[in-house]
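As you look at this complex, bear in mind that one protein chain is not there, while each of the others sits in place.
Per-chain residue numbering starts at 1, and chain names A, B and C are given in the order in which the chains are listed.
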């Protein structure tokens, strides 16, 4: 990589850059949400946009998620391409009818005649003691409901490319960014949250997983901040001679089952790591997909490491006990291989 | 069974009887919801209660699900035991914050100091062309979120016992009744929706599955109306010499993993049948649980038959194409055995 | 006061709506009796008909053009027809046919028509935010198109009502909110659900004009809507109109309506706005008896043609169910 291409950005800046470039390119793109204007978004996803595009294209909203998320759907049907922010995914319950009964279903109900190109952005994830109503990931819940694509980037590079793809997609796309991958100055420092991001616009296909670390002994399938943890664990495992392949799903819907199955056919071992609740979610779906696609290639039963089925406790030792981390991921992988 | 014990009730009458008996026993029990009074509940779950208990204990509400479901939580915390109805589960999105951020989490957030004994009843299921917003089952979605128990009875007998257990439980219980198992006069006749129900109150433990048909060749795990379909399919299979065991989960949370695993250890074959959306839901969880608990006992990879990942279409041929039925269940079981 | 031409057009509109609803009702009960089976017949599922509520649809939509957005509810036929939806494709959708607006995927509560910017929703009050968004889009695109959101009086106690009105008012958007107060939300009367007598008074909570039309009179609706639509079109912001209208039939077909008294049912028949309006037009010479008869005959022909089209159209292929999840 030459010096001039080594342009380092945090994930949050990569996202806001992607939005800005698309807003410049396409007058029908606009952004709305709580505190996305002057404040720049609580997690910085819209930083600088108000100054660049003014209050008609970067709209602070009342605290009326049903109202303004529904308005995004209505505006999209009328030819706009809104980017609308649900501040924390944990708040989905105040607007879920608009999200899943309208944004997600109208295209189908209309027999394909009405398009709903909305990007619904939202912050996910815990680990910093924000308690039961501000720390969840919940993509497993949304993924159960048909009609929306779901992307969950883990790196600045993917974040930019997936945002541009999401905006250009004619379907509603739920874009979930983990607070811990944003590279925010006020969160626990995370070197993996800063990385090379080309200045020119580019896309990353929605529905394609990415091998973040190739390996031959065990496949670790994960996403979002847990990719960072898995890569850390893979470094530790490498020192012990265990070569882990880390697959970053990047998209939950469509789920790249082929990429997972291909990897398992090579490594014969599967560990799924998830910050979302353990049961009835992503881990079960990934494992079942492998059972359906590569049963005979498995040397040992696939394993999962996920957030236990408990609401998220506030107190640090309690929450940290629940979260998968470098050590527990490495231990789980070790057990599969050993 | 002697003549006097052969008291036949529909599921809906079994439910309303259970509620009435508990209301008689315990003055803190009351019911509220839309059209549960004069109308008796759109699906008859509260029929006759208004006449018996009057409007202070059987309350028709405005169309304000966030308001009155939240009020149920508040009343429960203050010592009452409300039964509150969400008319169709499909409407959950207008009140989901109250359900999962409050009803489900307050006990945990309070460190066990505050109890929230609410029974949230709701109608699920399709098959009668009610379209994308009135036909879903969605227990897979609720099951992903910790904090509530979930019961989904398939027979009048279970419905009564589970309702009494739900009312007496100190936790919030989501009680989901499929419109097709209620035995309603205006739905397609279903002989399995009428059955023997003892008059005296009794309980059925929440979290215990029930073997609705013992068998040795293949385990069919399912719930709700699909139990009826699976029993029909098992009859067909029996004629071909295939002896299917049909397990009715009855509860989704807690999920009776032990019962499933025990059955699979006997039959070595698993088919999961589900009316809920295929991905990120119940089928994946059941299969993964069996992978975790009985991998070495499986002769063939477990299979699932579920609603495809598409919103529910209105038109009869489209909807019927999507729903698992007697024939497709039998075919899937045959394939596992054959 | 609307011109005589407008009055005649409104009458025609109301007649075709009434005949459409009555004909759907007949089709709906085909194959379902003697033991009513909701899943059977050429039109399965729930069916919410709007007979009696024609004045609201006709009076409001007389001011609209196809580029204006209209959102309606689980009871959408009258509004859809008044806003100009193609009756054939609408009927075909209700019959679940491939020639329907949504290739049979939507059904009667989910009629979506890009040609008239019409949409509806089976979730109470949740059609309202979409109308706010359509008005927002119109402003961003420099169009003077507006959005009209129809909803029932039962919907006015939902959170989405509040959020939509506030949002439209804060952003001064061209939305007309039309509350169809038929006094019933299924079996719950307004007095048991709503803290005040008129939702029009709730307009003050959003600093917008609120008008109550007390008598299901299409002319009064026309006039109030005319003002509200003009205000919206010239950038003057949203308005709220409540019309006391009438649900002549059950909440859905098959509803035994045990919650309604015999007197109420009698009163409904005696005060049927369509007949009162027709008589008035004839009495005042706006409409001759022959004109009136012709309106009914023309509507009859149009409805029969549409239902015939629906009946004879093919069903979609079963596996088409898997299409159209994503664009």
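Going forward, a contact is a pair of C-beta atoms (placed from the backbone, for glycine too) under 8 Å apart; a residue touches a chain by one contact, two chains touch by 3 or more.
Nothing here was measured: the structure is a model prediction, and the numbers come from that model.
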{"item": "Displayed chains contacted by the hidden chain, counting the whole assembly", "value": "A, B, C"}
{"item": "Of C:169, C:243 or C:307, the residue in touch with the unshown chain", "value": "C:169"}
{"item": "Candidates C:38, C:101 or C:160 - the one touching the absent chain", "value": "C:160"}
{"item": "Absent-chain contact - pick from A:130, A:232, A:262 or A:292", "value": "A:130"}
{"item": "Residue of B:40, B:62 or B:215 touching the missing chain in the full complex", "value": "B:62"}
{"item": "Contact set of chain C toward the excluded chain (per top definition)", "value": "157-163, 165-167, 169-170, 192-196, 201-202, 204-208"}
{"item": "Missing-chain contacts mapped onto chain B", "value": "28, 30, 56, 61-62, 64-80, 82, 97-98, 101-102, 106-115, 146-147, 149, 170-171"}
{"item": "Chain not shown, touching residues in chain A", "value": "34-35, 37-39, 42, 60-64, 66-67, 90-91, 93-94, 127-134, 185-189, 308-311, 313-322"}
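Basically, only the chains that are shown with their structure count from here on.
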{"item": "Chain with minimal offset from the mean of all protein Cα atoms", "value": "B"}
{"item": "Rounded Å distance, chain A centre to chain B centre (Cα mean)", "value": "32"}
{"item": "Sites on chain A at which at least two other chains make contact", "value": "66, 97-98, 101, 108-109, 146-147"}
{"item": "Per-residue multi-chain contacts in chain C, two or more chains", "value": "100, 102-106, 110, 121, 123, 126, 159-160, 325"}
